[in-house]
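Removed: one protein chain of the complex. Kept in place: all other protein chains.
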Amino acid sequence: MRITLVRLLTLLLVPYLVASTAPAEELGRYERSVERYAIPDVVLTNQNGDKVRLKSLLESGQPVAVDFIYATCTTICPILSAGYAHLQRKLGSESSKVHLVSITIDPENDTPPILKDYLAKYQARPGWDFLTGSRRDIDRVMTAFNAYFRDKMDHKPLTFIRMPKDGSWVRLYGLMNGIDFVEEYRQAGNL
Amino acid sequence: MSRLLIWTLLLLTLSAPATGAVLPSAEEIQRLGARMYREGILPDGQAMKAFVSNDVAVDGTAFTCVSCHLRSGLGSVEGEVVTPPTNGRILYQERKPYIKGKEFVPSVANYAKYLPVRPAYTDETLATLISAGVDPTGRSVLSVMPRYELEDRDMAILIAYLKTLSDRPSPGVGKQEIRFATVIVEGSDPVAVESMVTPLQFSVDRKNSLAKAAGVNERVARMGYNMLGDLHGYTFTLTRWILKGDPATWRAQLEEYDRKEPAFALLGGISPGTWEPVHRFCEERGIPDLFPVVDDPVLSDTDWYTHYLSRGVRQEGEAAARYLHGMVELIRDRAIVQVIRDGRRGRALADGFRTVWAETGHTPAVDIVLPAGEPLTAEALRQAVAGHKPAVLILWDDAGLINPLGELMADPSRPGMIVASATWLGSAATTVPEALRAPLFLTWPYRLPQDDKRYDIAARKVLAGKRPDKYDQVILRQSYITQDVLGRALMMMRGEFYRDFLLDTIGMMEDMYYPLYERVSFGPGQRYASKGCYIVQLGKGENPQFEKRSEWVIQ
Partner (left out) sequence: MKAAVLILAAALLGSPGLAADKPAGEGEIAYIVNGYRYDPAGSGGDPDTGHSLCGTRCNAISADSVDYMMGGGWEMRKLAADREIVIPLDNPFMKGNCICTVDEFLARRSTRNQTVREGQ
């Protein structure tokens, strides 16, 4: 099943498209669709070095968002992570109800201490986990989310929000405004 | 242009901070400007404040200019995102329309294809861009570019700093020539030196013959241009900087070489002992040093200019700790004993293990140091085991450990698992008796030998027909990597031959598959190319092969 609701929203950020020659007026929107994903039962490692089973982590019934970033990435990751931090701040005391998961696409470099430093730089609160792990496992997670990047330099800005009511995922492609991310999160029925 | 835009622009221009503020000295601009640009800290010590994505407040300490525009200020490309240069030289020039037909050349024109045209900035319009995100055409730029709240004086300092980024040609770069040097510390094994230099020299010679051919043959010139862009006409030189005597005197020798014949970058390099003085020299002078052949690199989270092939032998110890961390549930409450042969190598291995083991919050291993030169005995092992009853025994020593360990196997209280370094055991690893192979786990920081054979043809290309058995196979392959990474980076540099940009460019390279290491990877600020180390066991039979028990990188 695939319900595609491509929404055009003004003032939003999609970066210059290298592959296509997107005319200027096409910039400033993100794509949204609702998808179903089968999460692979892999074991990843969080910023504290603890092993976590991804499937149980994501399908716990708690609201959860997932993005793919890495510690030394330019431009895309700072924006995605600023969005996560912003969501946590906006939700204030409610922020513990929201589980934010970042998964590194550079497990070669991103060891748990590096993940931990990264979270600290963004003043992440509890409830934001940054996961690393076996490259093979992470490849499979990316593939499961239809977000496979052959190389970290082919990275694209993607965020996923799980709708607890039926387990489907909202797929957001593009760099969003802070307020739109908060809104997408609320709409997904998570709050 | 819409009415509204014009009004916004007017308002912004009027309210734009005056940049006539009195500037501090040039050194202060460097210091304070770099602090804002690289660390996101204002001259008064506070974090810079900005808004991204229209409404998201961020502190400069989360990310700042360098995170997107990179250290050289020449911008970055990642996936679909192109971040433009932000150095004065380019900002204060008009950006012309992209010229079609040039796109296959890795040049500035190609890069600019994705960027809208704009007139040259002035100090005022630049301040407007940085504070309000409006460019000189009145376009509100993507809100990925943060809008910064800066006092007039801080803005003036930042702009003055941007003007100093990648503005003067880097030393060692001539009109049509780029000079490189390789540092050779006297006392290095001559075979090792030749193995290090040969691939570099091959690469330099090949480049020069192309440049020469292009000089006399129009067709070759066109081909060269299509392949290499502005780089095609350049010739390269490679000089040997030989360091003699006490490391304390190397600094003066390096300064002398650098004064007489400055190099754009140091390539490779080799030392039988320390590399630290060369590392420090490069750091202070801002000279890139690509992949010296050393076992014990200078580790630092902030140094910038020396890129190493790996973290050295300690990477094996680190891998052992990560592997054991994966089964820590099974050895809880039982000791780990680390037997360490005293000396540089043993200490580096043990320290790698210790550091990563501590990071994961486990009880430290018990260290037992063996004096250099004193053979390991079965009795010493038995004592270590009887005293601590370890679940895991780590032995950082050479092949002398095989026989005593074999004797220990008969002991009923022997540890379940033994860890050692396959590179230190050397070819003797294949003589380990079968009885010992089940509990023995080895660290191996290269592609498995049987798999690396696939890379033979590639690696031998740099020998230009010379006999491979005359060379050190590891160093030859390491130097192969150095020359290839350099070649690719120079091609990607769009004719902007600045030292910082060389390193920025390497940081934007994709993961590479080369001889020797399973994989090398890069990233802005990453300085150890190979991050992996297998944990292997020995297979069955005579002449056993290694079998993987872990992936290349263990997390």
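Note that the chains take the letters A and B in the order they are written out, and that residue 1 is the start of every chain.
Operating definition for what follows: contacts are C-beta pairs under 8 Å (C-beta built on N, C-alpha and C of every residue); 3 or more make two chains touch, one makes a residue touch a chain.
These figures come from a predicted structure and were not determined experimentally.
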{"item": "Options B:Leu330, B:Ala358 or B:Ala435, residue touching the unrepresented chain", "value": "B:Leu330"}
{"item": "Chain not shown: contacting residue from B:Ser53, B:Thr125, B:Gln338 or B:Thr423", "value": "B:Thr423"}
{"item": "Sites on chain B contacted by the missing partner chain, in the whole complex", "value": "295, 323, 326-327, 329-331, 391, 398-399, 416-417, 422-429, 438-439, 446-447, 449-458, 461, 468-469, 472-475, 484, 487-488, 513-515, 518-519, 537, 543, 548-551, 554"}
{"item": "Absent-chain interface as seen on chain A, which is shown", "value": "40-43, 51, 53, 134, 136-137, 140"}
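Following the convention adopted for this analysis, only the chains that are shown with their structure count from here on.
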{"item": "Residue ranges of chain B in contact with chain A within the complex", "value": "52-59, 61-63, 67-68, 70, 76-83, 114-116, 142-144, 325-326, 359-361, 507-511, 519, 521, 523-526, 531-532, 551-555"}
{"item": "Touch list for chain A against partner chain B, complex", "value": "11, 13, 15-19, 24, 27, 45, 49, 51, 70, 72-76, 78-79, 81-83, 85-86, 106-113, 121-123, 132-136, 149, 151-157, 175-179"}
